[in-house]
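The complex appears here minus one protein chain, its other protein chains still in place.
Here the chain labels run A, B and C in written order, and each chain numbers its own residues starting at 1.
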Amino acid sequence: MSKIGVFVCHCGENISATVDCEKVAETISKLPGVALSMDYKYMCSDPGQTIIKEAIKEHNLDGVVVAACSPRMHEPTFRKACAEGGLNQYLCEMANIREHCSWVHPRENSTTEKAIDIVRTMVEKVKRNAPLESIKVPVTKKAMVIGGGVAGIQAALDIANAGHKVVMIERDPSIGGHMSQLSETFPTLDCSQCILTPRMVEVAQHPNITLISYAEVESLEGFIGNFKVKVRKKSKSLDEKLCTGCGLCTTKCPNKKIPNEFERGLGFRPAIYVPFPQAVPNKPVIDKKNCTYYTKGKCRICEKVCPTGAIRFDQPDEIVDIEVGAIVLCTGFDVKKPDFFPEYGYGKYKDVIDGLQFERLASASGPTQGVIRRPSDGEIPKKVVFIACAGSRDPAKGIEYCSKICCMYTAKHAMLYKHKVHEGTPYVFYMDIRAGGKMYEEFVRRAIVEDETQYIRGRVSTVYEKNGKLIVKGVDTLMNGRLVEIEADLVVLATAGVANDGAEDLAQKLHVSYDSYKFFAEAHPKLKPVETNTAGIFLAGACQAPKDIPESVAAASGAAVKVCGLFANNELTREPLIAIVNREAPPLYSNCVGCFMCQTVCPYQAIEREEVKDRSGKVIKTLAYINPGLCQGCGTCVALCRSKSIDLLGYTNDQVYTEVMALLND
Amino acid sequence: MNELIAKAKYLLSSKTVDVVIGYGKGSGKYARAEFIRKLDDADKMIYNETCIQNLATYVQKHEVKHLGKIAIVANNYTLRSLLVLASEFQFTEGQVLALYITPENKIVEMPDFKSIEDHLATVDTGLKPDEKEIVDRIEKMTVAERWDFWQKEFAKCFKCFACRSSCPLCYCTKCMTESNQPQWIPVAASDLGNMEWHIMRAMHLAGRCVNCGDCARACPMDIPLNLLTYNLIEGIEKDFGAKAGMKATDISTLSTFKPDDKENFIK
Amino acid sequence: METEKRTLKKSSLEKLFNSLKGEGKKIIAPVKKGSIIDFCEVSTIQEMAEDYLLTVQSAKSAAFPKIEKLFDYVISQEGVSTKDRNLDSIPEMVLFGVRPCDAFGFDSLSAIFNWETKDTIYSKRLEKLSIISFSCNKADAYCFCTSVNGSPGSIAGSDILLTYAENDEFLAEIITEKGKIIAEKSDAFEASKDIDKSKLLADVPVLFDVKKVVKNATASFDSEIWVEQSLRCIGCGSCAFVCPTCACFDIQDESNGKQGSRLRLWDSCGFSLFTIHTSGHNPREVQSARWRQRIMHKFSYMPDRLDVIGCVGCGRCSRACPVDMNIKEHLIQIAKDKI
Partner (left out) sequence: MAEFEPKIVAFVCNWCTYAGADLTGTSRIKYAANVKIIRFPCTGRIDFMLLLKAFANGADGIIVSGCHPNDCHYTYGNFHARRRWMIFRKLIDFAGIDINRISFNWVSAAEGARWAEVVNTTVETVRKLGPYENYKQVALSIYDQEDKTHE
């Protein structure tokens, strides 16, 4: 028979005021398997804990029940005490007779009776507790950062500076992301390149960071601390070791009329190109779709002119396996495509552009060297209309959310324009101005007051061309819906920020969940904003939702800290309260019949297939296997399992069943 | 049915399959399962209104599995059972060749899941009017009446588990009722043991049962067990728009969810 | 004792019934329960099924119920205390209107339960049980009593056997002392007439030589026939549970954790877990081995050890079987010279 020790706490008066603790202890002492049952004023006090420790030794207890407050309050305390007393901490249970009893009922027999029921139930449970050891999972102290925008850069640098290896994967030929396209940044109007470029270089030169540009994730295996990532290094048609980045090839390339992605199509680039002057790495790649050699089979001029003979036309894509312990997802966002705004004539009229295009126009390194010239004829626009919420907050367009950054950058655009074209007038059509943030409201005020931006509260119904002007028709809701018509020279759309193409695909590869807009989903909206529901994979930046630079950077540092926390130990220790699939002697091996209905209920992709093989290696049976590194112990699979092959340690079928019986049978 | 016999002989002689599971004349009301492995045995095969046992049950049987590749005479229930089994990874495509027999007694070979799925998409797999009628009748009773109705029925049960054994989807090697730590369900065929057993079984078939009715036919005490699953099938189709055994890749109703599942009882 | 022949008028049947009732005996008789006919307690003779061949279940539950409490127990700090069941609680019972094959079944049951040690509860029930059976004047294709040493008019196992004759009379055979007492108490019987019983009985042809079944089965443990015959079998327990002679049971405790009862429950050798060991090893791993066990136990082991055949040819197992495992056919096959 088991030897259970029961310790009933008075909690000063908190329990004993309404519960007859002596009677509880006395009644419980008569239960089979109870070796010791006593009450004491403050179990959680040092003397109280000492009593438990000594009782464990003296009575050689194999289970302890502390009848006191909520386990959510003191379970760790008493489990620690038991461990110090030489009893496995998972053989200690708490009976909650304070929050669930003494505090919610008056001083009556029924209250004491209830307390007795509660304690008896835990006594019966603890008889069925098994000693458990915390789970140790080895950790590969190397992180992967996917995406080289400002968030990725920040995360990578933070982790690397903490002394851990980082592999950064960037889809494009250069890191930098959208921030490298920006001219100035709100609310300080300091030059984006000037603050970003040094960080980009730091990444490239950091001894702890391996940068793999022009590469994408193929697949992911493994679990927290032990991921195996397959990465496809897209062929650059270039031997990077030999290339010095002299750029001769790019000047000699005959095919120079390719719309430049970096300039958002406002400029051109050759087929062999470096995305932008400050690119990192600053070495060219060949754009196979547009290269004459790849399309027509002749040319090879770059190869001829290359002083180091670095061009490799026959270079294949390369798949590399990388083992990492944690992953930070920073794949950023995109903006809505032209076809989305037929009513604004985007894509139809050259002078209707989006915010990022305006950034390029305003950028000193841009196609117009920072002079605001409209794309159609290079004229300097006299009237510019900025349309906020182009797509955002528009259920009709399927985007119900606020893209958050547009209000600020629109104000910034208006200012930049005014600063560059003093005689010009900027107009802004807006729904609401959302300028929450340090110095943000002040910034918008400046745009309105100092730079005389005309803010018109209302939506634009249509934009059309009439003798060289863009007619913008809208309403001013503050002038009780008066129709407004502006003859603009340039129209700038603050297009909605949306998830990247392929975000869904990537999410599925990494088993992270995503919301209905294809933005990656955090594990908890408030308390786990940088975690995903796949342990070991973290989020930062605009791949989660539209974010501005400070937010992205903050999130990145947050994610970096999570990674460093994970890397702080050689093994990560987890509570062993996880599900396990039962094992039986052959020929049954397990009650599991491998229907894998459990696999789809698991929120953590913790359930894998395990093959039982005979000596010859022939598969006899395929069973569910629960990865202890991934299981979080919710137990949904346990309740679902028809053959009762899965059980949840700490809440086993035997334990919960017994609790029901004990609670109802006195 | 000569066409069927010829088909069986061909499949065996051409080594397409090692055994054809079909029907032969029975000694009672229903035809019995025959396992044709020799050409001459094929002459035993019949197909008529007495052939209603859901032969998919045998696909899971140890000895039958080991006979080799299987061809199985199938009706729509059999086909759906096969797809459920497939969706639960109990056999792989190509292991079982279904010989579906049309109402016009034409034999259609269904070697892969797609052919079965395409066929099922064209047939009416809903509850039959008479089935609906019984469910409605019981639903119209008061709770007390329903309780008495079922207690009388369950009292007949002596736990021979013919319902379980005859069900193609009850294939656990160790049934929950045999798991004894804890002993979830009393082993005794007592009123409680019987009620808990039948409710548990029905619940384990929720979203999986294809409504073949073999459990009720198998019961020597004539307990109308299929009513329990009829009722589930109705509700599951209404609440979740789900129907078991229509696709080999289906995810079972209870193994998934929709954030907007509608109920009216959780306060 | 020597069997006494009497006559019972159909009209006096109720008199007999009521006299038994009058003694406060619990009377079990075939009753129409919805779509099936089963043994139930009846308080008037009218509740009895009008016209029946056989009940779905056998009569064995009168002495070997599907649930039999062996003892109660209570767990306390001092340990476990048990309370034996009170045998006096077992009621005086009469099986009224059973068939000869059912009555005959108790011979094999007793052979098992009282093999080496006498099973007190079973014997007590049997002791308090009187059997008034009706000969069969009809049979169906599943019947084969005559092939296993039985007959539609067999007196074996009955206390009183009634055989329906023309002109609303029964030929009554008072077989045992128990029967005699019943007869006297009831005062329903009349002096015997000269009736040729054999003419009144159903015709059940002998289909196989049971000695050959015993010989061949015993000799063919490793025969392929078991696999062949059992391919169709789905391993449920319906055959065993309706069988008058199947006596396998399982011992289980029912408890709420602190107190409970130890029970004896019907079990079936057809169940896949019937013989599984704690080690995981199962000596009868496949259905064919379990089917062989069923046949061998009835036709080899029991004749060998208990000197009875474990089958009375009632055919219930075949009627109940969901997949038409017709035992008659299988026995005929086994009886063939070469298997």
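The rule is simple: a contact is a pair of C-beta atoms (placed from the backbone, for glycine too) under 8 Å apart; a residue touches a chain by one contact, two chains touch by 3 or more.
Keep in mind it's a predicted model, so treat the numbers as computed, not measured.
Counted over the whole complex, the shown chains touched by the missing one are A, B, C. Of the candidate positions C:K66, C:R232, C:R316 or C:H330, contact with the hidden chain is made by C:K66. Only one residue from A:M1, A:V104, A:A364 or A:A585 touches the chain missing from this view: A:V104.
Although one chain is hidden here, its contacts on chain C can still be listed: residues 26, 28, 39-41, 61-62, 65-69, 72, 254, 256, 261, 263.
The omitted chain makes contact with chain B at the following residues, 138-139, 143-151, 155, 176, 184-186, 188, 190-193, 195-196, 198-200, 202-203, 206-207, 227-228, 231-232, 235-236, 239-240, 253-254, 256-259, 261, 263, 265-267.
Those residues of chain A that touch the chain absent from the view are 70-73, 96, 98-101, 103-106, 108, 110-111, 113-114, 117-118, 121, 513, 523, 533, 577, 601, 603, 632-636, 638-640, 648, 650-651, 653, 656-657, 659-661, 663-665.
We adopt the following convention: only the chains that are shown with their structure count from here on.
Distance from each chain's C-alpha mean to the overall C-alpha mean is smallest for B.
When C-beta pairs in contact are tallied for every pair of chains, the largest tally goes to B-C. For this pair, chain B with chain C, the centres built from the Cα atoms lie 33 Å apart. For the pair chain A and chain B, the distance between C-alpha centroids works out to 45 Å.
Looking at chain B, one finds that residues 173-174 touch two or more other chains.
Residues of chain A in contact with at least two other chains: 588, 658. Residues 33-36, 38, 56-57, 66-67, 141-142, 227, 230-232, 234-238, 240-242, 250, 252, 254, 263, 265-266, 268, 271-273, 286-288, 318-320, 322-324, 326, 329 of chain C are the ones touching chain B in the complex. Only residues 26-28, 30, 32-35, 53, 57, 61-64, 156, 158-162, 164-166, 173-174, 178, 186-190, 214, 217-222 of chain B touch chain C when the two sit together in their complex.
Across the complex, chain B is touched by residues 588, 591, 593-601, 622, 640, 642-644, 653-654, 657-658 of chain A.
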